[in-house]
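After this line comes chain A, so read on.
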Amino acid sequence: MTLHHYLILAALLFCVGLMGAFTRRNAIVVLFSVEIMLNAANLNFIAFWRYSENPALLHGPLFTLFAIAVAAAEVAVGLALMIAVYRHFKTVDLESMDTLREE
Partner candidate 1 sequence: MTLLGSGIFKGMAVTFRNFVGSYFHRERLPTNDYSWRTEGSLPQHAGDYPKEEGEQLRDTTTVTNYSRNFPMLLHDGSEPMDTIRCVACQICERSCPPQCIYIEKSTEKKEDSSGKMQFYPATFDIDVSVCMSCQICVEVCPFDAIVMNSQFELSTPNRFGGLLLHQGDLLKSNDYYHKIHPEEAAARDKRIADEKTAKEAKKKAAAEAAKKKAEAKAGAETEAGDEKKEVAE
Partner candidate 2 sequence: MNEVVAFWILSVIAVFGALVAVRKRNLIHGVFALLVFFAGLSGLFLLLLAEFIAAVQVLVYIGAVGILLLFAIMLTERVTGDDDRRVTSRGWFWGLVVTAAVFVVLLLPAIQQLPPPKAAQTIDPSVKELGHKLMNPYVVTLEVLALLLTAALIGAVTAAQGVRMPKEEDSPE
């Protein structure tokens, strides 16, 4: 196994996430996709750390740890927002939330 395997896998996963974010209209699915992208980035961090010159510094895992914590906070706030949005618009469909669009 080499670093490249992991990098390509991470790129693939990131793009799957990106595709979800671009092509789905349900806000919760978009949130899924953002999570997938974040996780792909985390995989990159860990892979770089594993194949780095000086793994003892533990930069990769530490950064990933922080990223996971931030992502958890993001999911919590994101879902709370989604519920607030749902309360307002009665839907989580992104295309029907268009009050800012000029008619």
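How these were chosen: all candidates are chains of the complex that A comes from, given by their letters.
As a working rule, a residue touches a chain if its C-beta (ideal position, glycine included) is under 8 Å from a C-beta of that chain, and two chains touch if they have at least 3 such contacts; residues count from 1.
Just so it is clear, the model here is predicted, and its values are computed rather than measured.
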item	value
Chain A: touching candidate in this complex (1 or 2)	2
For the chain A and candidate 2 complex, residues of the former touching the latter	1-9, 11-26, 28-29, 31-33, 35-36, 39, 42-43, 46-47, 49-51, 55-56, 58, 60-62, 64-66, 68-77, 79-84, 86-87, 92, 94-95
